[in-house]
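Just passing along the structure, written as structure tokens.
Note that one protein chain of the assembly has been removed; the remaining protein chains are unaltered in position.
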Amino acid sequence: MVTEVKKRAGKKRTHDRIFFACLVTLPLIHFFVFYICVNFNSILLAFKSYNSDSGYSWAGLQNFKNLFSDFGKFTFYKKALKNSMLVFLVGTTVSTVLALLFSYYIYKKASRGKNVFKVLLFMPSIISSIAMATMFKQFADSAIPKLIQTVFHKEVQGLLQNPDTTMGAIIFYNVWIGFGVNILLYLGAMNNISESVVEAAKLDGVTFVSEFFKITLPLVFGTVQTLLVVAIGGIFINQASLVSFFGTTSEEEFFTIGYWLYKETVKNTLNNSNAGLPQLSAFGLLLTFITVPVVYLFNWLTKKFGPSAE
Amino acid sequence: MKKRFIVFALVLTMLMPCVACLGSGNEIDETKTQLYVGVYDGGLGADSVYAMAKRFEEKYAEHSFEEGRTGVQVKVMLNTYNDGLENTIADLTEEVFIGTSANANYLARKGLLTDISDVYDKPLNYDFVTGKTDASAPDVKPKDKIRNDLKYYYRDDEGKYYGFPGATTFYGLVYDIDLFEEQNLYFAKDGGFVSSKTDARSAGPDGNLETEFDNGLPATYEQFFELCDKIVSLDMTPVMWGGTVQEYVSSLLTALAADNDGKTQTELNYNYDGLANTLVSSVNGDSVEIGASEQINSRNGYKLYKQEGRYRALEFLERLVSNPKYFNKSDATSNAFGNTDAQDAFLTSKHPEFNRKRTAMIVEGNWWEAEARGTFLELSAEYGDEDSMETRRFGMLPLPKATADKVGEQYTFLERCVGDGFINGNIAEYKKNLAKSFVQFMFTDESCAEYLKINSICMPIEFDIGDEYASLTPWGKNMYDLKQNAVTATMYSRSKIMQNYATDLWYSPNLWLSKVGGTTYTYPSFAMINNGVSAKTYFDGLSAYWTEDTWKSKFTDI
Partner (left out) sequence: MKEKTKRKFSLSPLSLVIFVILILYVISLLVPLLWSLLTSVKGRLDYLNNPFGLPKKWLFSNYKTAAENFASNISTNKGVRTVQIWEMLLNSLLFSLGSAFIGTFVTCIMAYASARFNFFMSKIIYGIVIVTMILPIVGSLPSEIQLVKTLGLYDSMLGMWLMKAGFLGMHFLIFYGVFKVLPKDFSEAAYVDGASNLAVMLKIILPLVRNAFFTIMLIKFIDFWNDYYMTMSFMPNIKTLAFGLYEYSQSYKPAISSAPMKLAGCCILAVPILILFFCFHNKIMGNVSMGGIKE
């Protein structure tokens, strides 16, 4: 009897294997062709150097060595790191909390206005980023100073032009436009919560607040966690919309790591020189080495200590 | 669900005829041979190319290039031909490219272009299509008409040519001639300002009364700020620029530095070969100590950041931003105020209903009128001919000298020829000579004059304007006068840095990186306005940033 079950399980296992292979083979080939083949050379660049006469040559770890000596020489690395962390910490915290609360509110309360809210909140994701940035610039740097001048008769600089408020305005902008997708996903998850669970809780007399913490949050925590993983993974790629505001010539004060990587890549390709690419590639690899363990650590920690659905 | 699909489909189908009625033009003339010409879709537009194409079509109206077709149709296509061209050019229909933002030398090295050496070498009266030489026409060769530095820039190691230049561009201060005359903003011959249009004007920065176009304009920084004070006293704004284009201000500084250092010293920044003799050893207010001369090569180019011109330029900016009334402070740092916004504000400030102080000068490039064409058109539609591009008079201000002892020196303009042109390497054999003939056609006096007439800026080609001078716009005349009276410093050389890092050198922000304390600044204007950095500190910061290490890390392969 036991062997019979084992046999069947074994057979099932083989079937699973075949089925699994059928599902993943084509996408993996796609991955190999369109990712590995395309990017292999770009990643190898990290270990090469460029000379305009002779092209690329093997350089071993020299790029990484240069990188570490550059960290001490140039001030922007530290600033960019600080800004990247700031954008990540403040931006992610605020937008996660707000997106959760908004979704919860719409999910629970807005029965009639529900659709209106959903559509409006998703608006920034629909409209192209060029248009959103243009509007925000007009608002922050043109409308606000004019408004203050009319009301208080005081001449002030716009939010983006005053160096004291620039970074704040940029973080605000990123939060402001960054919600839509998150709300969509949270709402989707909340709407999937089984009504019997909610009904049962109701009999126990939950309130608006306690339902959120006891039922809703644990049940959508998977989505929260996924979005946080995405945010962590993007810490050093996020150029924080700086390109929309400053093109490739922002003042160093406002650099993020992602912005710096982006603008240097653009500059090197524009030059057709390629000489700077190896160092950039090395930097990218280094950042990946730092971030990947952090993501896995985060996954492990949330699995261990995060709210569970039980 | 189905209903929604239907609604959606209905709305779409309703939208389509609305836009479909715009008609789909397919203006290919099947009786003629087509020559496809790609033109950069930028501020200049393609009007001059259309004009030239028309004359070119007439020239070969009777000639047959392929079986069953007579004559040629030049089909102009507009696009943003940029760095991506490397990947796409072989697939494009365009056979001749004009004014692209791609790098011809680079594309040529990749084997993507057609060799046009014979266009440079054959005289203009040689006809590529017929193979005949017209003895009655001038026999000058394009390579003798094009500016020397450009000739060397485009010639490769084997002596072959692949690219040809576009328009000459430079930055400076555009001033409103009408306003200057109306408000007597010119300096008088005997000191002070003129009090009427007929008063004799001072000699201007070139110290020469005979060259009329700069007479009465400020000769020194001192006079320039005297002028600013006068403009402020009239409740107007002396200078403005767009907040999103701080690089325009940096470019103005580069222009000021070039005018101060002169041609030879300025060109060291691009050819890295020669003796630098304006290197500053110490600065104390207005007095500048010049140190020992240094032989410059591509490895020690960072030493040029001590050139006196750079300090003088910063000094100019320091004084300009020291008084918030001298410039449009709020807009000049605003992220919502771009170069075209600044142009619009500059032009409309003439009319009080736009609630803007009248502005006398704007930091701009010499192509600005082409960009502002739309605004000119709408202003003249509203206010009549008075406001048209043909009537309103603007000029590029000959830059004032830092110190009185420099007055009398000729202006030095630092020019960049934007927009490489070339012939696609992937062109049908029977069209090669046609395309070459078209490029050759661009070098004729007639085409150059036409180009200036339409675009109001010059090609970097020597040409005789003849009787056409009178028909130029006020701006076009000003450009021609300047070209005739100035020394042109060039950015073009065969130096490795120039060939491989052109963008770094052309693009002014990178020329003004400065390390002050723990901060690296990109824009002197921001550093001074927002952070109160002084000219001296910023100047010292240039050398603090541009060290041997930085140089090596920027230009890794020299």
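Letters A and B mark the chains in the order given here, with residues in each chain numbered from 1 onward.
Simple rule for what comes next: contacts are C-beta pairs under 8 Å (C-beta built on N, C-alpha and C of every residue); 3 or more make two chains touch, one makes a residue touch a chain.
Keep in mind it's a predicted model, so treat the numbers as computed, not measured.
From the options A:L61, A:L101, A:A200 or A:L301, the residue with contact to the chain not on display is A:L101. In the complete complex, the residue from B:T375, B:S437 or B:N455 that touches the missing chain is B:T375.
Screening B:D41, B:D118, B:D156 or B:D273 for touch with the missing chain picks out B:D41. Hidden from this view is one chain, which touches chain A at 12, 15-17, 19-20, 23-24, 27-28, 30-31, 33-35, 37-39, 41-43, 45, 98, 101-102, 104-105, 108-109, 111, 115, 117-131, 134-136, 138-139, 142-143, 146, 176, 179, 181, 184-185, 187-188, 191-192, 194-196, 202, 207-209, 222-223, 225-227, 229-230, 233-234, 236-237, 258, 261, 265, 268-269, 274, 277, 280-281, 284-285, 287-288, 291-292, 295-296, 309. For chain B, the residues touching the chain absent from view are 1, 4-5, 7-8, 11-12, 15-16, 18-20, 22-28, 34, 36, 41-45, 75, 77-80, 84, 86-88, 91-94, 340-341, 344-345, 348, 353-355, 370-371, 373-375, 377-379, 382.
Basically, only the chains that are shown with their structure count from here on.
Chain B meets chain A in the complex at residues 83, 86, 103, 106, 243-244, 246-247, 330, 333-337, 496, 499-504, 509, 515, 518-523, 526, 530-531, 549-550, 553, 555-557.
Touching chain B in their complex are the following residues of chain A: 49-53, 66, 70, 73-76, 137-138, 140-142, 145, 155, 157-158, 160-163, 245-247, 249-253, 267, 269-273, 275-276.
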